[in-house]
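Mind having a look at this structure? Questions to follow.
Of the protein chains in this complex, one is absent; all others appear in place.
Here is chain A:
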Amino acid sequence: MVVRASGQKQQLPAVVKPAIATAVANIIMAMPAAAEAGKLFDFNLTLPIMAGEILLLMVFLEKFWFTPVGKVLDERDALLRNQLGSVLDERDALLRNQLGSVKDGSSELAALTAEAEKLIKDARSEVSAMVNAKKSEKQSELDKVYNDAKMKVTRETESAIAAMEKESEGLLKSLDAQAEKISSEVLKRVLPEGVKV
């Protein structure tokens, strides 16, 4: 398959048709006019040699370029993935910790609330105890006063009653004596002298 390229000589000026005459002349000067007719499609041993060179290059590049560099790329990829994963894990752990501490805070809060409630309750109970104590103290004081007064009144009443009873006894006694006297007087007047009762 050998195609003569001498046809190029006639074709090229057509490519540069708009160029001026000098240009055309220059092109013709530049063309390999004097050389033997060139062969564009000149297949020969160059083809298998080139194929061999390319295969050689492929073997070389596989060994020294694409395999080792690809390995480095893959390793870096894996490393980055790992680091990213561990960083994410760390972040998750951190978040979880923080969430936990937030939960702890809520329990602390509950404890504090309970403590406060207890304090309030204690204070309240203390106050109420104090109030009760005062109340009972006053009550007992009042009771004492009341009892004393009552006792005094009772005693006075009793003594008064006793005095009255004594008086009424004396009165009765004197009444008896008077009645006896009166009756003996009556009898003396009624009955003849000399009659003994």
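In the analysis below, contacts are C-beta pairs under 8 Å (C-beta built on N, C-alpha and C of every residue); 3 or more make two chains touch, one makes a residue touch a chain; residues count from 1.
The definition used in the following text is that contacts and distances are computed from a predicted model.
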| item | value |
| --- | --- |
| Omitted chain, identified by the protein name its UniProt record gives, among "Proteasome subunit alpha type", "Cullin family profile domain-containing protein", "ATP synthase subunit a, chloroplastic" or "Vacuolar protein sorting-associated protein 21" | "ATP synthase subunit a, chloroplastic" |
| Touch with the omitted chain, as defined above, among A:72, A:94 or A:114 | A:72 |
| Chain A, residues in touch with the chain not shown (by the definition above) | 4-5, 8, 12, 15-16, 19, 22-23, 25-32, 35, 37-51, 53-58, 60-62, 64-70, 72-73, 75-76, 79 |
